[in-house]
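Report on one structure; see the data block that follows.
In this view, the complex is presented without one of its protein chains, the others remaining in place.
As written, the chain order gives the labels A and B, with residue 1 at the start of each chain.
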Amino acid sequence: MTAPTLAIRNLDKRFGGGRTIFGREKPAVHAVQDASLDVPRGETLGIVGESGCGKSTLARMIVGLLPPTGGTIEIEGTDYAKVAGKDPAAFGKVIQYVFQDPISSLNPRKTIRQILEAPLKLLHGMPAARRAERIDEILDAVNLRREFLDRYPHEFSGGQAQRIGVARALAAAPRILVLDEPVSALDVSVQAQVLNLLARLKDEFDLTYLFITHDLAVVEAVADRIAVMYFGRIVELAPAREIFAHPRHHYTALLARSAPTVGRPLSAPEGVDAELPDPLDPPPGCAFAKRCPAATDICRTVRPEFTDHGPGHYAACHHPAR
Amino acid sequence: MTVAEAPVPPAPPRGAAAGAFLKLFARNRLAAAGGILLAVVVLIAIAAPILPLQDPYAQDTSQKFLRPFAEGHLLGTDHLGRDILSRLIWGTQLSLVVGLVASVGAAFFGSVIGIVSGFYGGRVDNLLMRGIDMLMAFPYILLALAIVAALGPGLVNALIAVALVNIPFFARNIRGVTVTLAHKEFVDAARLAGMSNLRIMVSEILPNVLPVIVIAMSTTVGWMILETAGLSFLGLGSQPPVADLGSMLGEGRNALITDPHASIIPGLMIFVIVMSVNLLGDGVRDALDPRLRSGALTRPMARTIVDRDHVPEPPAEPGLLDVQELRTEFRIGSRTLKAVNDVTLTVKPGECLGLIGESGSGKSVTALSIMGLVASPPGVIAAGAVRYSGDEIVGARFSQLRDLRGDRISYIFQDPLSTLHPLYSIGDQIVEAIRSHHDVARAEARQRALELLEAVRIPNAKNRLDDYPHELSGGMRQRVGIAMALVNDPDLIIADEPTTALDVTVQAQILSLLDDLRRERSVAILFITHDFGIIAQLCDRVAVMYAGRIVETGRTPDVLSDPAHPYTRRLIACVPELGEGQRELHAIPGLPPAVDDLPPGCAFATRCDKARDVCRQGEITLDPFTGDRAVRCLFPETETGRVA
Partner (left out) sequence: MTGYILKRLLSAIPVILGITVIVFIIMSLIPGDPATAILGSYATPENVEKLNRDLGLDRSSIEQYFIWLGNMLQGDFGRSYSLNRPVLDEVLERFGATLILAGTALVLCSLLGVAAGVVSAARQYGLADKAITFVVLIGISIPSFFLGMMMILVFAVTLRWLPVSGMYAIYGGGDLPDLIRHLIMPATALAVVATGVIARLSRSAMLEVLRQDFIRTARAKGVTENRVIWAHALKAAMVSIIPVIGVQAGFVLSGAVYIETVFQWPGVGRMLVTAILTRDILLVQGGVVVVAACYVLFNLAVDVAQSVLDPRVKT
């Protein structure tokens, strides 16, 4: 069995903490706790969750922009966790990032050509002629015209700017692409265009995707497997066709019931006091216990383990749904 | 999420940017006047060595204090008989050079500190900013005086003092901008492209910071000329016989009462220089500010300007709210963006009408136009009418409009953090909504506010009345917004994408709450959204907007199961739905049209797969369709089951 393209084990991130000069402990936020995933080559893994679940922090660690406080990141067999935060360029050659807001992810004072050339120059040391060739290749792949090269980011629509962002990520010829809410800022009709393009590029360049979003319908349409995050932990992981149809974790079930869907009547899926626990004062046991319809005493005291509930279907729950 | 605003027109291509800069600059005639005046002064100062001037140091006490226009001395002489005109010109040269050198010095060192501090953050930032704070803890002149006291009076020392004292101003400003930039995504992207920190600072951050540095310099050059002149005035700057304008003024002060011309002349010169620099600086600032170019810097007035030539006849069967042939435009410079281009819709009492469209479709602007809340300038209601229970609102007096606002027709907006006042408690804000329309005692109003907070299911409402918006979560804040909208028992609520900024589980709660409340209180809702799922769950009827016009209306189940307009059909098809599995999505090719340059005929024709020549000509009207539906299409869909 070949090594998975991306393997993260027990990835952990704490912000803050330490002590004040008077010796008192400063508050700490445990943004990501104990995250482990294997992503085989050519797969699209979706990561869903709402605000505060830690998905963006996880993404930034995987890509090398944020050093983890614990755990390992293996890309094609090599552990990169040690150089995370210190040498993003090492990551940049194997794994790249597509940002959420297309306009602010492009330097407003650089031309498209300058933006696309940067990774080619710095990561691969390509000579000028070869760079021009490669840029042409990529522009064709994302369906952008040559004359865009000399323009500035503010001259483009959201969808075009996002394609430029994708082009920049591809220019570095990575194996893995992490996409953080790549279509959330786009209009619905343009979303579909970009999603189709991404699917095509994956096949053409033999890529592996990590697709992060809060939109369940979108992730279901593009992902092979989906991981659900809540309060810093991965609470469920299963094939896409199963996870929302037969969720095991009650939070996943809640998500599936909450998304407004044509044909389903409106109902309040849960009571009112449904908020995230305080990140500065996390509860013992399962973080979802306060909102969970199936919670019992053990849920409030003992944190559930991430266990197998069927082929490839994992969940962290003491009383999983049927 | 895409937010509806006055659409910013795309900036012109780069070559024209310099031209636009100059045009804006020249338009500001005062700035141009300042620029010319300064240019004249600078030219004369530069030309000092070659002008036919008397020796500025030649003393002749027998000729002291000659009045201006005396023989051989155009501006008279000073207390030592020296020619004032030549001293003035040489002094101007000195003052200008010193002011400029001090500015450049302060700008350079301050910006380096600011960029390094803002970029690296953490300990480096802390240390540098502590040092800067120490410097800023002094009123500037104390520092300057201390430095001159130590180094001794002299022009160079005064220059050093003034430059040093102004470094914190630049450091703080530039640091602020750098911190914002350092967190922008393109800096992350640059790291991932392999750039080193130094390279990022120079090639990514610096070009974006440069305009701020220029703007900061434009506000301080005049100031530094004043400060160095001031030190010389006190006798601490230029030492005799060298004289800049400040020391001329200082020397003239001793004879202020008897021979004022020796003070007035150098003083006026300083004033002229600083004034022209300030005028120029203002012009530079205005020209560099991108917001000014798009006309977005003016403050909105109390209601949208109305500029229409006629009022349409009232409809045959008035509903609760009737919008007729509404046209709202944004007039920015020479361009006119037709955001709302002939919209007609009706809301009946107690019903929920959904208004759906993508960004740029005009749905938000339509909603805001109803109560005249579109930002004006640049918004203008150019045609049409809005009637509430038969009474026309658009042309009504402001007091009538204000009576309706918040009492009969109220709004719920998208982002409650920015739409609630950050400095008043939520209780106070709801009470204000009541007391703006009803003359009730505060205690009674507070009680009513409490009732509403409980009605929107805020737990522990009594204790939360005095909380501030930032102390609540997003969902709670939006409930407060709903409470505020309901507090006067309105007939109609206009909800502009109220759940777009919320998490999906919170959204479900808010939608369910809205549904319950409207049925309990028989309130009509005009619900703006881009999400068909919400329309399906909440709205009785739906209107679809595209490029500023309504293209289809009808009852929700009819339109969703059997869309008549090709755009509606394709829009429904390209939205992924939960439960349909992994698949390729049906995209709509092309982009929505620019609303300042609409083609004739159907605006969707360029993207429609069944458009014919006749679709691209003339006016396509909104015509009745089967039952109570209407569609704006010459070839509407007639087969059923064409979704996905």
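Convention: a contact is a pair of C-beta atoms (placed from the backbone, for glycine too) under 8 Å apart; a residue touches a chain by one contact, two chains touch by 3 or more.
Treat the numbers as computed from the prediction; the structure is a model and nothing was measured.
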Chains on display which the left-out chain touches in the complete complex: B
Candidate in contact with the missing chain, chosen from B:Y411, B:Y567, B:F604 or B:F625: B:Y411
Selected residue (touches chain absent from view) among B:I44, B:A70, B:V101 or B:I141: B:I141
Sole contact to the chain not displayed, among B:G91, B:G222 or B:G533: B:G222
Sole contact to the chain not displayed, among B:V124, B:A149 or B:V614: B:A149
Touch list for chain B against the chain that is not drawn: 130, 133-135, 137-143, 145-151, 153, 222, 226, 229-230, 233-236, 249, 253, 256-257, 260, 263-264, 267, 270-271, 274-275, 278-279, 282, 296-300, 302-303, 371, 373, 375, 402-407, 410-411, 413, 415, 418-424, 432-433, 436-437, 468, 470, 484
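The rule is short, and it goes like this: only the chains that are shown with their structure count from here on.
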Distance from the mean Cα position of chain B to that of chain A, given in whole angstrom: 32
Chain B - residues contacting chain A, complex: 1-2, 10-11, 13-14, 184-186, 188-195, 204, 207-208, 358-359, 457-459, 473-475, 503-509, 511-513, 515, 530-534, 536-538, 560, 570-571, 574-589, 591-592
Complex contact set, residues of chain A against chain B: 50-51, 63-65, 88-89, 91-92, 96-97, 99-101, 104-110, 118-119, 122-123, 151-152, 154-155, 157-159, 165, 168, 172, 184-193, 195-196, 199, 214, 216-218, 220-224, 240-241, 244-245, 254-270, 272-275
